[in-house]
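Of the protein chains in this complex, one is absent; all others appear in place.
Just so it is clear, A, B and C label the chains in written order, and each chain counts residues from 1 on its own.
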Amino acid sequence: MSDSTAIAHGAAAGTHHEHPPYLRHHFESVDQQTDASNFAMWLFLLTEVMFFGGLFTVYMIYRNWYYPAFSAASHQLDVMLGGINTVILITSSFTMALAVWCAETRKKSGLVAMLVVTFLLGVVFLGIKGHEYKEKWDKHHFPGASYSVQAFVNPASDPLQVNAQGKPLAPLAPDMAARTEMYFCLYFAMTGMHALHMLIGMGILIFMIFRARAGAYTEGHSAYVNYFGLYWHFVDIVWLFLFPLLYLINRH
Amino acid sequence: MSEPNHNERHITSPTVYFAVYVALLAGVGLTILASYHNLGIFNPILALAISIAQAGLVVLFTMHLKDSSKATVLSVGCALFILMILFGMVFMDYYSRAWGSW
Amino acid sequence: MSATIISLPDQSTARIPKRNYLTQENGILSWLLTQDHKRIGLLYLMSITMFFFIGGALAGLIRLELLTPQSDLLAADTYNKVFTMHGIIMIFFFLVPSVPAVLGNFFLPMMIGAKDLALPKMNLASWYFYMAGGILALWAMITGGVDTGWTFTTPLSTHYVNTNVVTTGLAIFIAGFSSIFTGLNFIVTIHKMRAPGMTWFRLPLFVWSNYAAAVLMVLGTPVLATALILVVLERVVGIGIFDPTKGGDPLLFQHLFWFYSHPAVYIMILPGMGVISEVVSTFSRKRVFGYTAVAFSSVAIAVFGFFVWAHHMFIMGISSYAALVFSLLTMLVAVPSAIKIFNWAFTLYKGSITFETPMLYAFGFMGLFTIGGMTGVFLGTTGTDIHLTETYFVVAHFHFVMVGGMLMAFLAGIHFWWPKMTGRMYPEKISQLAALITYIGFNLTFFPQFILGTLGMPRRYAAYPAEFQVLNVFSTAGATVLGVGYLLPMLYLTWSIKYGKIAGDNPWQATGLEWQTQSPPLTENFAEMPVMDHEAYDYEWLERQKEKEVASVG
Partner (left out) sequence: MSQISPVLWQFLSKWLTHFALFPPEASKIAPQLDALYFFILLVSLVGLTIVVLLLVGFSVLYSKERHPVAEQIEGSTLLETTWTIIPLGLFLIMFVWGALIYFRVFTPPANAMNIYVVGKQWMWKAEHPGGQHDINALHIPTGQPIQVTLISQDVFHSFSIPAFRVKREAIPGRYTTVWFEATRTGTYHLFCTQYCGTGHSAMIGDVVVMTPDDYKKWLQGSTSGHSLAQDGERLFASLSCNACHNARPDARGPSLANVYGSKLTLSNGQQVTVDEAYLRQAILNPSEHVTQGYLPIMPTYQGQISEEGVIDLVEYIKHLDSDYRVQQTTNTTTLLPESEGKAAQAGGNSAAAPGKVNP
């Protein structure tokens, strides 16, 4: 190594054999590059796990403290809409997986189609989510000064406060009814963070659709689609936990 | 150094994706169905168990953790462990507060 | 056992190679858009130095105010803003990025024989996130400041202050990305980019400790983000998660906050410990005593670091049972630190020790960190914690660890690697003097604070009872000396960039791979891929290399 300076020029001039354009200068091989970026993507997702982990911790504590409020407030959510959204998200995850497969097997039109479908499913998901948000907003269930506990102290006045048999739920005592605001705080914080992740993902999807139409990803280097797929599946997984925890409390 | 056909090595077939997809749909159905039956304490436990199983399927197959390097698997395990520490130790505080001062 | 003689090389013939990472490209854009880990390291060095001096100036204001018992120089609310900003800048914009983002960025890839970090673009992005966060924090300071304390304790921060909490919170949130990106990059690089032959147990200990810190960054920082986002939402939207009048528990914020912020002190100190391992080994020409134990103690600190956060909350209303569990685990995390100290001490045993500047700083680190660590035990013990917590004892304790420990380590590292970074030496005598001044100033500043704390003087007081004045005067006097101690390196290091003696490739005769290439290094670090064919800190290998060289030249 002591004679390293002597041959500095030779190495820098680039005597590498087989140097595909997407291989970055500091990696020795494509395998090493793919391995490293794949690992990095996983680590990034793990930071996301911890981020949502903080929110889930808060949720866990308050759900234990104010279970009646959480149970009553969750009846304000529409299991049908939530269920449809879950199915949509799972489907989008599936189409994303197919997009990865198309990219790996170099099917350009398939890749574009799958990305578009994934994007559209994301739009539908957010549309339904937005509809749900609007409903909460109109009913003054958005936390803040104008929050209303009407539906919980007087469930008979609210068609949603019914149990599985269609009978009105028991009214909450006023102090417990006030705690439903905590539920909606968490509902908006958690689903909002999830929706934000979807929005970011869909921004990247648009970018990828254009690149894919120009022929990227299907020329042997599909890693980028794969990393995005990991992200999209992760967002899907978060929802798989949010759905039962927020929508399905005490539905019987 | 670089393998020309290395990309062909880890391709998961669409059949696997489809199987996972169906399993996930079944899981969602099962979760909703179960939540409408009174299972007492097992309602949330079952719902979470199904969610964890679903997440496991996605992580292992759709996200190819099964075929990933040991470092990745280890990191995921490590993060889940620390996450459990966060849940567990915060919960320990809140749970034992109800026991009173001593 | 076998013997090694190392004699320093003749520096008179050394010259700076024409081609290196500094001369590779020119122009300001070549710096701002660079993806070279060494240049990003230097960008970080310049920016954290700036933030250090801003934070230091604020510290000076604090000490001046505390010269007299009355709140006369600064009004109480100004004082509160000053110490809050001092804490925020020093912790999030100096201590957390100091060693990892400067020295780690620069040397970690070289030490493992890689051309760069695995994700150079992300590395650059991390600096931009850091700057964006930093500028936002400064902006918040200029436009009214924030007076919550760096801990953002709810419900004070959410409902009872009217200052720039949201801006500052977002600034820290953004800076958090920089920390995550750096940590993520390190983990991937260490896993995937090692040179052939560089097995895990041949890694320099600096790499081990940065790896441990990186794990903490990646897994801890997101939880801080959660806590901050919830505070921001609470202020902006009015959600009630930490609001006791809405049924929230303000203590829950502290759980989330300390879940990051306790491991954060290990993010700050672990890379510093790595520096000390390198320096102590190099200047005693001897392999670190019990390499494996030191390596694993870093990992142990990182893992146990996640189990102990609630020891910041012993009297804050957590359950007594939880307090016991957290206290016990705190005792366990103290052990690896003790292991490290003794292993470093025994590294000296039968070495051949010289006392260059980095070594002086390392001695300073070992002494001060021992005091800082032991006083941590006072606070980790539930009984004594009742009396000592929230007093100047705590202030003194973490300044011994953070300033006495981390800053000493940072300066040790800067002096140690300066010849490699710039190709030039600094004036040895002045730098030794600076190390001495720092050491004296430090002890004079912070030792009286232990006594103040034991006497019961609470922290964060703009005015205090007159009987505490004498010790505060000592402390302020010491701060002046300390200020000189920090200004000196700044001056002579800047001077040396142009006028320093040329250092040569390996002025200390160290064994790390980073020393086996030219200084300043090439952009791709090594002329050819290095192969690691020896253990870390193998001075006999280095000796053989030199003999070979002499033979081939002869």
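The rule is short, and it goes like this: a contact is a pair of C-beta atoms (placed from the backbone, for glycine too) under 8 Å apart; a residue touches a chain by one contact, two chains touch by 3 or more.
This is a predicted model, so every value here is computed, not measured.
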item: Residue of C:46, C:135 or C:328 touching the missing chain in the full complex; value: C:328
item: Hidden partner chain, touching residue among C:24, C:68 or C:320; value: C:320
item: Of C:209, C:357 or C:370, the one touching the omitted chain in the full complex; value: C:370
item: Of C:56, C:351 or C:507, the one touching the omitted chain in the full complex; value: C:351
item: Sites on chain A contacted by the missing partner chain, in the whole complex; value: 65-66, 68, 172-176, 178
item: In chain C, positions touching the absent partner; value: 1-6, 71, 76-77, 80, 147-149, 151, 153, 155-156, 159-161, 244-245, 247, 250-251, 284-287, 289-293, 314-317, 320, 323-324, 327-328, 331-332, 334-335, 338-339, 341-343, 345-346, 348-355, 363, 366-367, 370-371, 374-375, 377-378, 381-387, 389-391, 451, 454-456, 458-465, 467, 469-470, 473, 539-540
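Here, only the chains that are shown with their structure count from here on.
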item: Euclidean distance of C-alpha centroids - chain A vs chain B, Å; value: 14
item: Contacts with two or more other chains, residues of chain A listed in rising order; value: 28, 35, 39, 43, 46, 49-50, 53-54, 57, 61, 65
item: Residues of chain B engaged with two or more neighbouring chains; value: 71, 75, 79, 82, 86, 90, 94
item: For the chain B and chain C complex, residues of the former touching the latter; value: 71, 75, 78-79, 82, 85-86, 89-90, 92-94, 96-97, 99, 101-102
item: Complex contacts: residues of chain B adjacent to chain A; value: 1-4, 6-8, 11-14, 17-18, 20-21, 24-25, 27-28, 31-32, 35-38, 43-44, 47-48, 50-51, 54-55, 58-59, 62-63, 68-69, 71-72, 75-76, 79-80, 82-83, 86-87, 90-91, 94
item: Sites on chain A touched by chain B in the complex; value: 17-18, 20, 23, 28-31, 34-35, 38-39, 42-43, 46, 49-50, 53-54, 56-57, 60-61, 64-65, 79, 83, 86-87, 90-91, 93-94, 97-98, 101, 104-105, 164, 220-222, 229-230, 233-234, 236-237, 240-241, 243-245, 248-252
